[in-house]
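What follows is a set of notes on a single structure, which appears directly below.
Of the protein chains in this complex, one is absent; all others appear in place.
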Amino acid sequence: MSDLSSSLPEAPEAAPAVKDLSVFVPEAHRRPGELGAAALGFLLGALGYYFALDMTSGEYSSPSVFPKFASALIMACTGVILLRGLKKDKQKDGPGLAAFLLPMDVVVVLILLVAYCVALPWLRFVPSSFLFMVIGMVYLQRGKNIVRAVLISAASLAVLVAIFRYLFMVILP
Amino acid sequence: MRKFAVALCLIVVLAGAAWAAYPEKNIQGYVMWGAGGALDNVSRAIAPIAQEHLGKTIILQNRTGATGAIATTFVANQPADGYSILFGAENPNLYKVTDLSKIDYDDFEPAFLMMANVGVVVVAKDSPYKSYKDLIEAAASGKSITMGSTGPGGLPYVAATMIEKIHGVKFNKMQFDGEGPCITALMGGHIDAVPVGLLAAASFIQSGSISGLAMISSDRVDSVPEVPAVTEVYEEYAPYLPWGAFFGAFVKKGTPADVISVLTGAFEKAFKDPRFEEFAKTMGGVKLGIAGEEAKKYIAQNKSVAAWLLYDAGGAKFSPEEFGIPRPEGK
Partner (left out) sequence: MEQSFQYFLIPFLSWEMMLLIWAGVFAGIWVGAIPGLSVTMAASLLISFTFSWDLNHALALICGVFVGGVYGGSITAILLNIPGAPAAIATGIEGYPLAQLGEAGKAIGLCTTVSVFASFVGILALSVAAPVIANFSLKFSPRDFFLLAVMGILLIGSIGGGDPVKGVAAGAVGVLLSMVGMDPSTGELRYTFGNIHLMAGISFVTAMIGLFGVSEALTQFRNAGKKSPKQNLDRIIPSWATFVKYLPLSIRSSLLGVFIGALPGTGGDVAALLAYDQAKRTVRNPSRPFGTGAYEGIVAPETANKGAIGGAFIPMLTLGIPGDAVTAIIIGALYIHGLKPGPMLMIETPHLFWMIVSCLSIASVALMVLGLVSVKPFAKIIEIPKEIIMPVVIILSVIGTYAIQNSVVDIFYMIGFGILGYFMRLYGYATGPMVLGLILGPMLDANYRRAMQGAENQLLPFLEGFVTNPISLFLTLSIVFLVFSQTKVYRRWRGFE
C-alpha cells in the first residue's frame, strides 16, 4: 500500500515549473500586463457577441443562442477578473512587461517558430524542420554539441518521416 | 557519334517522360464526407479494386467540413493532372444557391458515378403510422410530428422540404448532423419519422428495427421490395423524380481527356467486379455506373430539382435562375 503513496520526499525543486504558473494564488500584486490580458479577453467576448447578432435568432433553438451565451459568459468572467485586478497594487520592482512575457529564450524560439511557418511552404517540410531543430537545439545548448544536435535532428526526422510518409501515407507539405 | 548517342538517349528519356502512361505515381483521393459514412464506404470499396487496374495506389483521405465545400475547393485548387480525385456526393449541387461556395461540379469532370441513393421515409417499428398516407394525413390534420433532418443540402433536408411543399404541411424538425444519428434517434423514439438515404437505412429495414413507409422514387427498389414507391400513393411526386443522392469520382475541369478515360476505364472495371457487386447488394443502394455526357446530364437534372425545391421553399439565398439552372419540367 505504501509503495505508491510514495516514500519520495516532496522536494520543492521537483515540483513542476508549469504548475507554479498555472495555479493562481491570489497575490497582493498584479502581474505585469494582467489587466491588459483581462481586457483583451473582455474584448474577445464583446466581439463574439457583436458578430453573433448577425446570426439567425428569434427562437430558443436558433444557431445564435450558444455563441451569445458563451460571449456573455466571457464578458462576465473577464469583467470580474478586471475589477479584482484593479484592486490589487501595481508591482513595484520585478520584471517589466516585456521581460515577464518574453524572456530571451522564448523570444528566440518564437522567432524560430514564425520563421518555420514562413519557410514551410517553399522550403518543404523536411529541410525546414531539420533547420528548426538544429538551430533550436544549438541555441538552447548555447552553441555546444553541434554535431550531436545535427545527428539527433536527422535521426528523429528520419523516424518521423518514415512513420508518417510511409506507414500512414501522409504526403508531407 | 558519342554526342549523338547521348542526345538520342536524352530525347528518348524526355519523350518517355512526356508520353508516360498515366498514372505514373500514386493518386490522391479526397473523400468529402467523414469516415464510416455512405460516401466513405462506397469510395473505400471501389478504390482498392480500381487501383488494381491503374497499377498505382489511390490514397484515400477524408477531408470533411462545410458539407463537402472544403474538399471541393481544395481539389479545384490542385493541378488538373488527374492525380487528385474528388470523391463527392450530391451536395455541391446546392453550393451556389445557398451561397456556400462558388465552386461546384461545373468546375469538375465526372470520371465515374458509382451509385445513387434513393430517399426512403422511415418510422420506428412500433410507430402508429403504418403507411405513408397515415403519416401525411396526420400531419395535414394539424398533429405535431417531429421529423428528423440534417443541414440544408443534405438528402433528409431536401426530402423533407419536398414533402412539406407537395402536401402543404409543416413538420416540427429536429436537426442532426448525419443520417446515422437520425436513425438512432428514431429507434430510441426521440423523433417520429425521417427521410433518409436507403444506403443508411436498408439493413435496419431488412432486420425490422425500423419500417419503411415509402421510397421517394417512381419504382420500388430490389433490396427492400416491400416498401412502396411514393408515386403509388401520391402521383404529385412524379415531376420531381428521379431525385436522390449520388456518389461519384470527379477530376478538375481541364484534365486531359485521355487521363479521364483511363480513370473511367479503371472505375468501370472495378464497378463490374463481383466484389463491388456484392458490396452494392449488401449496402442496398442503386447502382449507377455512368460516365461522360450521361453523367453530366444526370448531375444537371439532380441539380435543377434540388435547387428549385430549396428555392421555392425559401431555403436558398439566390434564385437558381441566376446560375442558369433550368426549372424541372412539369413543375
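As written, the chains take the letters A and B, and residue 1 is the first residue of each chain.
Here, a residue touches a chain if its C-beta (ideal position, glycine included) is under 8 Å from a C-beta of that chain, and two chains touch if they have at least 3 such contacts.
It should be emphasised that the depicted structure is a prediction, and the values quoted were computed from it without experimental measurement.
In the complete complex, the residue from B:Lys173, B:Lys252 or B:Lys303 that touches the missing chain is B:Lys173. As for the chain not pictured, it touches chain A at residues 1, 3-6, 8, 10-11, 14-19, 21-26, 31, 33-34, 37, 41, 44-45, 48, 51-52, 55-56, 59-67, 70-71, 73-74, 77-78, 80-81, 100-101, 103, 105-106, 109-110, 113, 116-117, 120-121, 125, 129, 132-133, 136-137, 140-141, 149, 152-153, 156-157, 160, 163-164, 168-173. The chain not shown here touches chain B at positions 35-36, 40-41, 44-45, 47-48, 60-67, 69-70, 73, 98, 100-101, 144, 146, 150-153, 172-177, 180-181, 183-185, 187-191, 203-204, 206-209, 275, 278-279, 282-283.
The criterion applied here is as follows: only the chains that are shown with their structure count from here on.
Inter-chain centre distance (chain A to chain B, centres taken as mean C-alpha positions): 42 Å.
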